[in-house]
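Removed: one protein chain of the complex. Kept in place: all other protein chains.
Read from first to last, the chains carry the letters A and B; within each, the first residue is number 1.
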Amino acid sequence: MIELDINGTKRSVDAEADTPLLYVLRDHLAMNGAKFGCGLGQCGACTVMVDGEAVFSCMTPVSVLAGRKIRTIEGLGTVEQPGALQRAFIDEQAAQCGYCIAGMIMRAQALLEKNSSPSDAEIRRHMMPNLCRCGTHMRIVKAVRRAAQTMRAEADKPKSAGQT
Amino acid sequence: MTARGVASFLILAAGVAATSWAADVAPTAKPAADQSMADSTLIARGAELAAIGNCASCHTHPEGKSFAGGRPIKTPFGTLYSTNITPDNETGIGKWSAEDFLRAMHDGVAPGRRNLYPAFPYDHFTRLTDNDVEAIYAFVMTREPVRLTAPPNQLAFPMNLRSALSVWKVLFLERGAYRPDPQQDAEWNRGAYLVEGLGHCGACHTPRNAMGAEEHTRDFDGGQSEGWDAPALNSSSPAPSAWTAEQLYAYLRQGRDENHGTAVGPMKPVVDNLSQVPESDVRAIARYVAWRMNRGQLVRVAATSSDSAQTVIGDGEAIFRGACASCHEAEASGGPIRSGRTVPLSLTTSVNAPDARNAIHIVLEGIWPDAGEKGAFMPPFEGAFTEQQLAALLGYVRSRYARGPAWSDLPKQVRAIMHTGQKQ
Partner (left out) sequence: MSIKVVRALSVSRRRFLAAGGSLVIGFSLSPKALFAQGSPAATKLPGSLNTTPMIDSWIRLGADGSITVLTGKAELGQGVRTALIQIAAEQLFVQPGKIQLITADTRRTPDEGYTAGSNSMKDSGTAIMNAAAQVREILIARAAVRLGLSADKLKAEDGAVIVSDGRRIAFGDLVGGELTRVRAESQIKLKDPASYTVVGHSMQRVDIPAKVTGGAAYVQDLRLPGMVHARVVRPPAYGAQLRELQSASVEKMPGVLKVVHDGSYVAVVAEREFDAIRAMRALAAAARWDERALLPEPSELFDYLTRLPYDSFIDADNHATTAGVTKTVEANYRRPYQMHGAIGPSCAVGLYKDDSLTVWTHSQGVYPLRKSIAEMLKLPEDRVQCIHPEGAGCYGHNGADDAGADAALIARAFPGRPVRVQWMREQEHLWEPYGPAMMTAAKASLDGGGNIVDWEYEVTSNTHSTRPGGAGNLMPAWHLAIPFTPPQPKPIPLPEGGGDRNAIPYYKIPSVRVVHRFVPSMPIRVSALRALGAYANVFSIESFMDELALAGRTDPVEFRLRHLEDPRAREVVTLAASRFGWSSYAPDKGRGRGFAFARYKSLGAYLAVALEVDVDRETGKVRVVRAVATVDSGQAVNPDGIRNQVEGGVLQSISWTLLEAVSFDKKSITSADWSQYPILRFPELPDTVEVHVVDRPGQPFLGTGEAAQGPTAAAIANAVAAASNVRIRELPLDRKRVKVALGV
């Protein structure tokens, strides 16, 4: 049994220490966001955040995750109440098949939490580990820029007004 | 024919080669003159020499145009920016004569009697023959001019004073072309000429003194480059199995030798360049370096064993099984990376090195082929592990795969690289 903190909720999972987080999320916990793309750290479809950094869940054994904060796309918002990046991806219609998108959003989230106004070049450099085969890249970059804008606007609002 | 004329001639000639009716495409094509044929041979030779000299790697910003400079080079004295060596008249070296260029290469002096910083390795280039410098000049001057001025250097006193460099030169610059060793054959001498001169291997692989000059009493004893260790290329080589010239050749040519590992970090552009130069030159380099490495007994630097590294091995094993084994034990487990694709960890230099620095870099940053190119790959694990976990993992890897003792200051070094921005 290993206890994981996923999107702020403690979850106990019965998985062997070397099981990559991806399988714990998808198989043990029935979460869909992180996707299997390569299992090799080459495509980023499985990207989640651990302690604020974007990591490949397909290459991260659960044994290193006890006591650390894991965030997945499910933790950013819902269809009814999407988070800033999710909203921006919908507004920009930044998906074709969409298989890569959850990983894209999680990598972008890690960027925006550290750098609230990244340049286009910074976004492109940061997103390098993630692949998209449909060619949605231009819209993905636009959506990240748009989300950065809304996140900055949110942050600028007085505390009382900015709650969602 | 002027240099520019040569360049356009070459482009046109290529067009002609591509198709028999291309004369129509390129109505300005002029008949080839003997002189320009000689020039094109010279330029082609210059291109190969420039590749051996690794010129483009330093003089190109990662996102910029080739040879246009602007690449930051971190030194213990501050940050230098490489210069624009395209033939742009204003911002590059467009106005340099062949003599100017020769003086820069041999004496470290730019026109206007400006002393150059030895990050530009004229202490090695001084060994070049005039002919070779001329070929490099012909090559560089036929590149596309790019208008770009590098940012100003950020150096601390007294290194920010160019006059200080005169003193440095008096102390450390030993001018003069390479003198062949008559005891050795031509290939050996060719190798020595390239390694000591143009290839400037010692710039990274030889330790430097407090003034930033190579310590020649310890030639090839291992140095540093951009935060990475450049392993010793002499009898102190940490490689668990001695390098043969053949293996070095494979490594320098393909970026990988199955008995030693994959070229990463600052060595990667070097091997990328060497894949484009004449095979005989790479063979000569390999021959000479192998000779240097095997002159003495293979003596490994002894590191002191440390208990702290041993205690975390239990965790390290589980991490290894989850994060690494699918590739690094592929042959045993039928994993995704097929046999022959990964070098067994027990053979790699980074795992066997006296110091964990390179292994830490590789785990954190991974190994990426150049954009759009095929090549060795390892995912970056930055963010996946805490300091303790990374130390545990590497402690386990070291104890399981290396012949040397445990890395003594592993946790400290991991912390330093993860938190002090030593990482590239």
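The rule is short, and it goes like this: contacts are C-beta pairs under 8 Å (C-beta built on N, C-alpha and C of every residue); 3 or more make two chains touch, one makes a residue touch a chain.
From a predicted model like this one, the values you see are computed outputs, not experimental measurements.
Asker: Can you list where chain B touches the absent chain?
Answerer: Considering the whole complex, chain B reaches the absent chain at 10-15, 18-19, 21-22, 24-26, 40, 43-44, 46-47, 56, 63, 65-67, 139, 142-146, 326, 331-338, 369, 371-377.
Asker: Residue by residue, what part of chain A touches the chain that was omitted?
Answerer: 15-16, 19-20, 23, 26-28, 30-33, 35-40, 42-43, 45, 72-74, 76-79, 82, 86, 89-90, 93, 95-102, 105, 123-125, 127-128, 130-139, 141
Everything that follows uses one rule, which is that only the chains that are shown with their structure count from here on.
Asker: Using CA atom averages as chain centres, what separation in Å is found between chain A and chain B?
Answerer: Going by mean C-alpha positions, chain A sits 36 Å from chain B.
Asker: Under the touch definition given earlier, write down the residues of chain B that touch chain A in their complex.
Answerer: 63, 315, 318-319, 321-323, 325-327, 336-337, 366, 377-386, 389
Asker: Any idea which chain A residues touch chain B in the complex?
Answerer: 17-20, 39-42, 50-51, 53-56, 59-64, 68, 110, 121, 129
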